[in-house]
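Every protein chain but one is kept in place in this view of the complex.
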Amino acid sequence: MSSSHAMGASGATVKAVYKHLDCLLQGIHDLQHAGLKDFTVLSPIPRHEIDEMLYKGEPSPVRWFTLAGGILGGTMIFSLASLTHANWPMIIPGGKPLVSIPPFLVVTFEGTILWASMFTLTGLLKFCGLPAMNLHPAMKDPRFTNDCFGIVFERSGNRLDEIVHILESSGATEVTHG
Amino acid sequence: MSNKLTYAQVNRDIMRPLFTPTMAWHGLMALALLGLAIGGVCWGIQLVWGLGVAGYHPPVFWGVYITTFVFWVGIGHAGTLISAILFLTRSRWRTGIYRAAEAMTIFAVMTAALFPAIHVGRAWQAYWLFPYPNQRQLWQNFKSPLMWDVFAVSTYFTVSTVFFFIGLVPDIAAVRDNTRGYTQKLYAAMALGWHGTDRQWRHYMAAYGFFAALATPLVLSVHSVVSWDFAMADTPGWHSTLFPPYFVAGAIFSGCAMVITLMLPLQRVFKLDAYIHIWHFEHLAKLCMFTGGILTYSYGCEYFIAWYSDNPYEWGTFVDRVVGKYWWVFGTMVLCNCTIPLLWWFKRVRTSFAGLFIVSIVINIGMWFERYNIIASSLAHSFDPAAWVYYTPTYIEMGILVGSFAWFFTWFLLFVKIMPSVAIAEIKETLRPPLKHDEEAAAK
Amino acid sequence: MRQLTRATLAIVLFTGAAVGMAGFATRANAEDDEASAEEASEETFTIGMKNLLPPELFDRNLVVTVGQPLDEAIEQPIAFTHERHVKTLGMDCNYCHSNARKGVHAGVPATSVCMGCHALVDTTDRPELVKLKEYWDKGEVIPWKKVHDLPDYVYFSHKRHVVAGLDCQECHGEVQNMTVNERVAPLNMGWCLDCHAQHESITENYGTKAELRRAELKDCWTCHK
Partner (left out) sequence: MDGLNRRDFLKAGAVATSATAAACAYDYKVPQEEVLPYVVNPENVQPGLATYYASLCNGCATACGLVARNTDGRVVGVEGNPDHPSGPGLCTRGHFDLIAAYGPDRLPGATAKRTTLSWADADKQMLDAVAAARAAGKTVAWLGRYRTGTASALLDVLAEGGLRRVHWETLGVEPLLAAARIAFGVDELPVYELAGARTVVSFGFDFADSAFGSMAMRKGFAKARNPASDGFAARLVAIEPRLSSSSIGCDDWVSALPGTETQVALALAKLCAAANGYSGAGASLLSGVDVNAACAASGIAEARLTELAAMLTAAPSVVLPGGPSTQGADATALAVATLLCNMVLGAVGTAVQFGRGFRPGQVNSFADVKSLVADAAAGKIGVLFLDGIDAIHALPAAIGAADALAKVDLVVQFADEANDSTGENTLVLPTGSGLEQWSDASVESSLHVLGQPSMVPLHDSRGLGDTLLTLAKAWAPAAPPVEAVVAPLEGSTDATPAADSTATVAPVAAPAPVSTASLVASAANFGELVKARWTALLMPAGANAAAWWQEVQTIGLVASPPALAAVSWVAASLPEGTNSGSGDRALVLFASHLGDGRWANVPWAQELPDPVSTYFWNTWIEINPRTAESLGLGEKDLVKVETDHGSVTVGWFGAPTVREDTVALRMGNGKTTGKYAKGRGANAFALLGGEVDPASGALNLTSRVRITRTQGDSGLHALCGSMNQDGRTIAARVNAADAVANVEGEAQSIVPIHHLPTDPRVEAAGPVDMFPEPQHPTYRFSMVIDTNACNGCGACQIACAVENNTPFVGPDQLRKGRTMSWIRMDRFFEGDENSPDVRYLPAICQHCAHAPCEGVCPVLATYHNLDGLNAMIYNRCVGTRYCANNCPYTARRFNYHTWEWPQSYHLMLNPELSTREMGVMEKCTFCVQRVRSVKDNWRDAAFAEREPGKPVSMDKHRVPDAALQRLTACAAACPSEAINFGNWNDTDSTVRQLGTSPRAYTLLGELNTKPGVRYMAKVSHHAPAFSHGGGHGGGHEEGHGDSHTPTEAPGGHGGPDEAPAHGHGAEHKEG
């Protein structure tokens, strides 16, 4: 598509568009085989194959956010309930003890879930880099949300020709650089 | 899914309703706005004159509003159930319907969330229900089931909305890429710069799984908490440990019925037959039959426990439901929830448009009456016979009930017009991906 | 037309999602009471009477105070100065506000009380005193403006507080230095509670029973009616 992007010191941008998943996978494989890692794969759907090839099954760190959020949320809500009731010890609703575990567990549960999900959201946004308003223009190709896959090198460095070659040979329907 | 579909075809089909106006949509929207106006006027009257415009009198202090609240919370169960639980259990039939079901959940919970504000005597002080630091040094009673309710419903709403939105992001991106001008800018803002990079997809899939895992206990807990509003009270007819499972089953029952009610026309009007099949509805109908069975059993169980406990108050209330002035409510409930859904045991009924549509509407009516039956008849026949009364809703209450449906449908109609009502990315996921290998094989 | 509709609907969706909390920021009432009550209690009132949450948790910047804004001087029908009467002339508060130790309301003195002295005070070139005399001669009530105005649902007994040994200044400020009377306390619930939870006079008055008394004082029905 657009190749007007100024060629920097680190080389030109390379964008390959694939119509077929197997070609894409082949392209990734070839690139990795050639020791190239600095590229972004774009896909309209999540594919485990891509994930496997790029990240070798390493789990996403989002889960730690979820855990931390859950623990923090549960503790906070339970503390809130207990401390606020204990702050008014002369106010006894229904004769129940000041800090009554069973009823507080309900709000604790809700707090756990709420905070866990909020932290997950934060983690998601952080790790995905969302909102991603300054993605490289080469990635903003409407085909990638429609029916095409893509591989984008933001900076091809000095291996432009090799990259283009690998991409073209893997079956990309279109390879542009500039 | 049909292998004939291509990714581009999916994009075209599902986004079509967003760009092609239909008379049906505009007609329904006009109707919904009219209903919204009715509800708004009724609520305005109530805010100015006080809750006296509703039909309350001691000892019936809850009525149509709480009935409708519970009804909508119940409706709000199906979406997250379908999107989260079926996601975790990897049920394939989830894909075609989950987006609209989830939207239904959000809007149902939004509708339900209106009701605490409508219901309380001083709506302008309803913010006191939320804990926030204040100079009065005053806090809430975390032992009150209503407080649990506040937490449960707001958590459920927040988590469901986030879950819904996260699921939407790739599809909004797809819509963005099919629009121009300011609409594109709006969609672009909502898409958060999603372009489907490998890094985005990687964390996205992990987070989505966590959301599904977090939403799952919520689905089961929200209606349990709502049921505790009743079960924790000492009112005969309410005070029962049966309530949480009974309510959750009822919620799924009504929610699935509502999904059927909403998606049948959606499928027809927007010509989504390729994505939403009759067997989707059949699955939903089977889920209804299962939960309806639980419900029927619960009805019986309630009576058995009331009789077996030999508690005269409890038994008195249950007898009064059948033979007292609320007999017609009880009758409607049993007819709509236990009897008519039995028609779905016939495959012909549960696979025909009319059979599905009519019975699902009947179930929705029945489930509203179930809540009305629980709330009104128990309160009207409490401990002290001297305080027995008969509660009748007023026009204001019915107007607000109409308004609540209108509010729900307004949002839902907006949704189908603005957002892809079937999950584009996930539909594509279910398709066989385009492979060079396939094409070569086909060419040979 | 269609686009317009869609745009409107989209805007509604966005604005609907944006819900803001209105912060009624008023001027902060700076100091919290530093006086922490001594834990003099021997007998423990077993449900435990401690302010478990630190007062700092309650941000006074976030909250609404009752009554008039603190530094807004209220124009009175007669420019009465407390400074002259209390500081210069050395009058006791109880002389005019005699009801403070006897009743719920401290009250404003009857015009006759003013005239008890002012009948003898020269009014030449003193326009405020002329006004007073006019009210008295006409038998009219002086429409004083309330500086300290508690809501009608609050039961506040001046007697209780005076008998407990509190100085007027603790709530009313350094009235003896005021030429125009001003409200210095926010008079809001949290402010009341600060003293009710830990004022030193409770320990002085109730000794071993101070814990119990503090609990009683924090009971809502102590003040709400």
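Letters are used for the chains, namely A, B and C, taken in the order the chains are written, and counting of residues starts over at 1 for each.
Definition applied: a residue touches a chain if its C-beta (ideal position, glycine included) is under 8 Å from a C-beta of that chain, and two chains touch if they have at least 3 such contacts.
Being a predicted model, the structure only gives us computed values, none of them experimental.
All shown chains touched by the missing chain in the whole complex, by label: A, B, C. Considering the full assembly, B:W128 is the residue among B:W128, B:F165 or B:Y303 that touches the omitted chain.
In the complete assembly, the contact with the undisplayed chain comes from B:Y313, out of B:Y313, B:W344, B:F369 or B:F415. The omitted chain makes contact with just one of the residues B:A8, B:M29 or B:V120: B:V120.
Chain B meets the missing chain through residues 40, 43-44, 47-52, 55-59, 61-62, 116-117, 119-126, 128-129, 138-141, 143-147, 150, 229, 232-235, 309-313, 316, 325, 379, 382-390. In the full complex, the hidden chain is touched by chain C at residues 15-16, 18-20, 22, 24, 45-47, 64, 66-68, 74, 99, 102-105, 107-113, 135-136, 139-146, 149, 151-153, 155, 157, 159-160, 163, 204-209, 212, 215-216, 219-221, 224-225. Listed here are the chain A residues that touch the chain not shown: 88, 90-97.
In this text, only the chains that are shown with their structure count from here on.
The greatest centre-to-centre distance from chain C, using averaged C-alpha positions, is reached by A.
Mean C-alpha position of chain A lies 30 Å from that of chain B.
A straight line joining the Cα centres of chain A and chain C is 56 Å long. Those residues of chain A in touch with two or more other chains are numbered 84, 87-88. In chain C, the residues that touch at least two other chains are 53. For chain A in complex with chain C, the touching residues are 83-84, 86-91, 98. Chain C contributes residues 2-3, 6-7, 9-10, 13, 53, 57-60, 62-65, 186, 188-191, 193 to its touches with chain B in the complex. Taken in their complex, chain B has these residues touching chain A: 6-8, 11, 131, 137, 139-144, 147-148, 151-152, 154-155, 158-159, 162-163, 166, 169-170, 173-174, 176-178, 192-207, 210-211, 214-215, 217-218, 221, 225, 228, 425-426, 428-429, 433-437, 439.
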